[in-house]
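Let me give you the structure first, and then I'll get to my questions.
All protein chains of the complex are present and in place, except for one that has been dropped.
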Amino acid sequence: MAKIGVFICHCGENVAAKIDCTQLTAAIGEHPGVAVSVEYKYFCSDPGQESVKKAIREHGLTGVVVAACSPRMHEATFRNACAEAGLNPYLCEIANIREHCSWVHTDKDMATIKALEITRSLVEKVKRNNELRPIEVPVTRRALVIGGGIAGIQAALDIANAGHEVVLVEREASLGGHMAQLSETFPTLDCSQCIMTPRMVEAARHPKIRLLTYAEIERVEGYIGNFKVKVRMKSRSVDMKKCTGCGDCMLKCPVKKISSEFDCGLGKRAAIYTPFAQSVPNIPVIDKKRCTYFKNGKCQICSKSCPINAIDFTIEDEFLDIEIGAIVVATGFQIQNTAMYGEYGYGKYADVITGLQFERLASASGPTSGKILRPSDNSEPQTVVFIQCAGSRDPSKGVRYCSKICCMYTAKHAMLYAHKVHGGKTHIFYMDIRAGGKGYDEFTRRAIEEDEASYVRGRVSKVWQENGRLMVRGVDTLLGRPVEVAADMVVLATAIIAQPDAKEFAKTVGIGYDEYGFYNEAHLKLRPVESSTAGIYLAGCCQSPKDIPDSVAQASATASKVLALFSKEQLEREPVVASNNEATCAGCWGCVLACPYGAIEQKDILDRSGRLIKRVASVNPGLCQGCGTCVTFCRSNSIDLAGFTERQIFAEVMGL
Amino acid sequence: MTRILFADKLDNCLERWRSAGISVIGPVKKSNSSGYSAVTKAAEFDFNLVLPERSIKELFFPQSEPLMRYEIKKQEINTSEFKAPTSERIIFGVRPCDAAGLAIDDPLFGWDYQDEYWFQRRRETVLVTIACTKADDFCMCTSLKLTPDSEKGSDILLRPLENNSGWQVEELTDRGREAFKIIADLLQESQEKAAPTAVVEEKFDLEAALAWLKEPENFESHFWKEISMRCIGCGSCTFLCPTCHCFDIQDEGDTYSGIRRKNWDSCSFALFTMHTSGHNPRSTQSARWRQRIMHKFNYFPGKFNLNSCSGCGRCSRQCPVDMGITETLQELSKLLR
Amino acid sequence: MSEPFEPKIVAFVCTYCTYAGADLAGTSRLKYAPNVRIVRLPCTGRISPMFILKALQKGADGVLVSGCHPGDCHFTHGNYHARRRWTVFRALLEFTGIPLERVKFSWISAAEGVKFAEFINTITEDIRKQGPFDQYKQLIRDTESPATL
Partner (left out) sequence: MSIVEQYRTKVKELLSSGQVKMVIGYGAGTTPDRRRPLFMRSPEDADKMLLDNACIANLSGYLVSEGLLSDEKRVAIMLRPEGVRSINILAAESQLKAEQIVIVGFDTAGEELRAIEGSEAKDFCALIDSLKESAPLQAPDPLFERIVQMSPQERFNYWQEEFSKCIKCYACRQSCPMCYCRRCIVDSNQPQWINTSSHTLGNFEWNIVRAFHLAGRCVACGNCDRSCPVNIPLRFINRRMGMEVLEVFDHFPGMSESQEPVLASFKKDDPETFIL
């Protein structure tokens, strides 16, 4: 038999002024199953809580309803009190008679009736509450960081420095990502390589970090604290244990004219190569598509030139299975191909380049050793036009969103150019200058005021070649007139887009993505670094366009989430999770599709001899967040949600 | 000379009975479905139906009968019983198979516990049966040793006249005589001839079928699986059957009060025999169909010396997959030969 | 009739948005009609059409269902699933003759205390104008009457 205690709180005058608490106490006392009903001025006070505990002990209560303020205020308080008195905390419910009743109604009689109905429906609910215990999930205290750009490196270092193992996976042959390609960085103009390289080395040498470059994630299974990850180690054809990184092979390789991805096509590389001089690890890979041996079965010059026989053409892809507790996804971005702007002539005129190509030109380790030279004739451009929003904020041809970093790097480019080419002129076509950030607006002002960048507010309509120069026609919307500039080089501030395989990869890992392919955070404002899947976190541009400080900050934030998760051996989770009645489940998998968290899996029911009897849905309590969408979907009423079971809700409605 | 009730007097009869406090029920087709319903005017009767789709059973054993109301108080539960209605009534235009069906169920509802919900209604009801002058492919009363003008269960038997203008009246019971006394002056003596009763072909050898069913080894016969393969497990045969009588007790209500009801149930339903443990002794549809046949033609006769079937043929007539008792008994009576 | 008709309205709301919005209406001391009883669920995704049917069986003259605005769902897309269900269920109610004025759906965020209060007032007045849901109540009464024949 149910023995429910009902505790009606006056909340001083807050409740008592509009609800006749004495009448309410008497009326609810007559409700079937109510063993005790008492009123008190402040149940949330110490003596109030003590009286609840005393009543639980004295009457042997099987459930408690506190009619008071919103459960969002004091549910935790009273559930704790119940637990202290030996009653399972989930056998306590709160009837909200303050926010939802006394504070919003003026008629005392009506308010009292309403309070009674609210309270008794919760008495009916609590009669059907089950004892619940926090779900404990064991945690493998090893993190996986996917992506070896600045965000991934930062996250890996932060986690490793806290003493936990990290597996850092990078699909290119070297760490570094986009940041390694940059020249100087805004707003301080310090050299990107100078701040990046030490980080790369630190990550590679860190005793807690296992660095897997030229590696890709094949499969992710499991759930928070207990992922099983399969990593494909792509074959380098170079024995990593032997190779000393002397570079002889690259010098001897006869195929040398491959356009360098790292240099954005402005430089060349061999078929056996490291992406760039400071690569970490400094071990080359063979580009099998271009290598003469792999194409024709003849050559092997690199192998012959290697003093220590580190080159082995027979090495195949290897697979590693790693147990992981938490995953940081830091897979970065791509820049948009601006081919859709035929009118800007990218691809047609060699001197129309992207911002990233400009970075390579300006980089001391780049193809021009830091000199700004035109790709067409290696001459120094005297006038450079920068076109901002060449793709961003353009719903018709590009993308709708702002790529966030272009205003700043364009200002930086103008500055770098001014510093390197004295007397050179810059014109910047822009839509708005978005320079929010520490030192950012000052930086753009400096570009304008000290380095005489000429900002023209308006869009460029056409770029064409005339007498060896690039003619740029646009409009100055502030002056309201067309502008035409003869330039030697045009730099397009192209949009940041998601990695081309971002959506596929999201499915591999099991996280959500938006229409652009950027990964969805669990909550844009309050949980910006968590993905919608528990235990998987997001850092850097894979979530949305960001600059370096933001990427680093987000990376450190993911590290703090991972460390919080790793702070205990067991992960405790609210037991408000779904579970399935396997006997009645029809195995239609509607719940599997409907679950926002991928928390429902298929489970085979076998008989004693191992024969398949049927397949049913099975909820993984480690992943379930307790929304209950599956319950509503389930036609056979097989799935139910603890804390809000069908029985409880039914009783609550029927008790109204 | 026989007494005749002419159809044009029917409205007067209804009026007489109504003034005597007797309500009249008869075969009616409305909303595209036929059954026995309350009638106030003769024009509402539909005597052309071979058989109403829903059987007469629901007038004595309603599909959902409230048994008692309960109110849950803190210290006690108050209950009040529902009684079967006590108003007198005449069901006019009953088919002989339906009347016989009621007679078949009488011993069932009274063998240990007298089900007053049934017997109260039986006592208060006069069954005025009309002999059948036409039958369809599903009628099988003759196979059950009944006839299209069987008297079983009836209080009055009417035989339609050749010219369809009325009925010859045969009073079978005192209750029938009572009811017809009220309209005695509306009946006429006449020489009018009754139309021939319908010819219903005998569809199976009942004795052979019964003998086969009694053989214990046939319980596990492969026959059951074969014959029931297309059965989809709905309850339409059992619910339309005039003699099927299984029911379930349900409480319906909210926190404060509710009603305990007696609802039809069907041995065709997969959950009919489901145990709380999850075990289901009749876990296949073939076991359930076997149970239905065995119950009607083996267990029920064993207990009451009666077959629990009056040959109305509704089970076959309305089966969504064209199964039914006829086919099953036909097939199994063949097995013996 | 001297007593004005006081409709009974049952609301099914998600705890993260509309429930919190109702809390905000309370903390802002906004005044609204006392006819609504709230049933709290974790998410609109948990709100089954059967809840609505049971509320009607319990004698509700109106039902309202409310949760987070699209894109705001705490569980990322419970409300998108709910929206589809509602669309379909509404069509079903309409086709079987349940007046749609009696079953209302809304998005009310945790910040929309004012919207909540106004919404409750509007729906209460709407349903008061329509009067008790007699057609449905007759069905309920029928279940309580003894078998007639």
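To keep things simple, chains are lettered A, B and C as they appear, and every chain counts its residues starting from 1.
As a working rule, contacts are C-beta pairs under 8 Å (C-beta built on N, C-alpha and C of every residue); 3 or more make two chains touch, one makes a residue touch a chain.
Note that this is a predicted model, so its numbers are computed, not measured.
Within the whole complex, touches from the chain that is not shown fall on A, B, C.
Touching the chain that is not shown, out of B:Gly110, B:Gly235 or B:Pro301: B:Gly235 (per the contact rule at the top). Summary of contacts with the chain left out: across C:Lys54, C:His74 or C:Arg128, the touching residue is C:Lys54.
Touching the omitted chain from subunit C are residues 49-50, 53-54, 57, 70-71, 77, 80-81, 83-100, 104-107, 119, 135, 139-140, 142-143.
For subunit A, the residues in touch with the chain missing from this view are 583-591, 593-594, 612, 615, 633, 635-638, 646-647, 650-651.
Although one chain is not shown, part of subunit B still touches it, namely residues 31-33, 53-54, 63-64, 137-138, 229-230, 232-236, 238-240, 248, 250, 252, 261, 263-264, 266, 269, 271, 284-285, 316, 318, 320-324, 326-327.
Following the convention adopted for this analysis, only the chains that are shown with their structure count from here on.
Pairs A-C and A-B differ in how many C-beta pairs touch across them, and the larger number is found at A-C. Distance between chain centres (mean CA atoms), subunit B to subunit C: 45 Å.
Subunit A and subunit C have Cα centroids separated by 36 Å. Measuring from the averaged C-alpha position of subunit A to that of subunit B gives a distance of 69 Å. In subunit A, the residues that reach two or more other chains under the touch definition are 654. Counting only residues that touch two or more partner chains, subunit C has 58.
Listing the residues of subunit C that touch subunit A in their complex gives 6, 10, 15, 19-20, 22-23, 25-27, 29-32, 34, 37-43, 45-48, 51, 54-55, 58, 74-78, 81-82, 85, 117. Looking at the complex, you find that subunit B touches subunit C at residues 25, 38, 58-59, 62, 64-66, 69, 82-85, 89, 252, 254, 259. The residues of subunit A lying in touch with subunit C in their complex are 70-72, 96, 98-101, 103-107, 110-111, 113-114, 117-118, 121, 512, 520, 522-523, 532, 576, 594, 596-597, 625-629, 631-633, 641, 643-644, 649-650, 652-654, 656.
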